[in-house]
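Left out: one protein chain. Kept in place: all the others.
Now for chain A:
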Amino acid sequence: MNALNLIIKREYLSRIKKRSFVVLTLLMPVLMVAIIAVPLLLSDIQDSGIKRISVIDNTGKYASHLKSSEHYAFEIAGKEQNNHLKSEVGKDIFGILQITGDLAENPTAATFVSEKQIPLDLQGYINNTLSEVIKSDKINLLAQEANIDTKIIVDIRQVIETSGNIKVTTKRWSDDGSEKETSSSIAAGVGGIFTFIMYMFILMYGTMVMQGVVEEKSNRIVEVMISSVKPFDLMMGKIIGIGLTGITQLCIWFGILAIILGAKSTLFAEADMGGLSSQLAGIEMLFSINWAEIIISFLLLFIGGYLIYASLFAMFGAAVDNAQDTQQFVMPVTLIFIFSFYVGIYSLQNPDGPLAFWCSMIPLTSPIVMMVRIPFEIPLWEKILSIVILYTSVFFTVKFAAKIYRVGILMYGKKPSIKELIKWFSYK
């Protein structure tokens, strides 16, 4: 077995076997689910009790339109009960809705008094209901004044109600001229998720490479290693070994996700069929996305991006004696990386804009930004050009980093400046 393989094997196995890796890999999905589920659960708990609301309607026109729901019970109360009710607020009843005058003439005549902040949905419901009542009152009034047929009024109501339900279907011409239904929001969602994974993994595992190099250097293991292997093998072995660890973790997570989705869809089939049909359109859209293309692009971009950043991080790790000193070098690189993440988010809204285009060509930003754009079915030549530029720069970055690394791992003492680093490049 040659040296590079041995080092990859060691790096990979020593990380996979770590208890922290196993725990993190299994715990992360649980945490993710928890982050999404816990707030939902908590809000559910809050809403479990029925809130009683007393309505004191001086006009008598509105109270009957407020319908009780599973969360709220509206009770009509007389004006004379006002004082008694006030003492009950916060105990038996949640709040009092007071309507003191004709809302059509005085829109501010309704007041809601409560001890706790009124929930947004309750406020929305009351506002909407009262508005609707006033709207129809006004229409009726106008109809009476102008003596219009009630049938026409019914038609007008219908027009008003349906006008809000228009939805634009988005289609795109593909290369063969056929139209294809697309969904920008689903493309954005898929692009966003993959981009986030890419961002997280490159940063996480790139930093891990740097820590590994610093550790090897400060433990003086390099001195032993370097007499049996070429520095390039040592560096690449670490980068590849850690990269494989990352890919393994990704595969496990995708596996878990697939199992969960599988379990969920069988549950759905047994559960309500009505809900399913409305979701069907969305699921169809998911199938319309070219998954093979996305996954292949993701892997290509991920590997390229990881190699560039990891070799830069390895270089910085080799240049210094301890982890604190890496900050000075890591900062600019991390800033570029975060910048590309924001360009990526921006590109979700405008995937074919000039910023998105250029940043998906520049090698340090392209893995992130290109990943955002891929689900939006951009032209093939753009993808190929981006990948070619990326891998060409991978080649040169790795070469450059390896030269600096080779000198750096054997240098102790003073923290070098960027100028000195460049000087190292010419060492034999």
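Basically, a residue touches a chain if its C-beta (ideal position, glycine included) is under 8 Å from a C-beta of that chain, and two chains touch if they have at least 3 such contacts; residues count from 1.
Keep this in mind: contacts and distances are computed from a predicted model.
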If you had to name the missing chain as UniProt does, which of "ABC-2 type transport system ATP-binding protein", "Amino acid/amide ABC transporter membrane protein 2, HAAT family", "Cell shape-determining protein MreC" or "Ferritin-like domain-containing protein" would it be?
"ABC-2 type transport system ATP-binding protein"
Contacting the left-out chain: of A:Ala3, A:Val89 or A:Ile362, that is A:Ala3
Answer key for A:Ile153, A:Ile226 or A:Leu300 versus the chain not shown reads A:Ile226
Which residue numbers on chain A touch the omitted chain?
1, 3, 6-7, 10, 14, 18, 219-221, 223-230, 410, 420, 423, 427-428
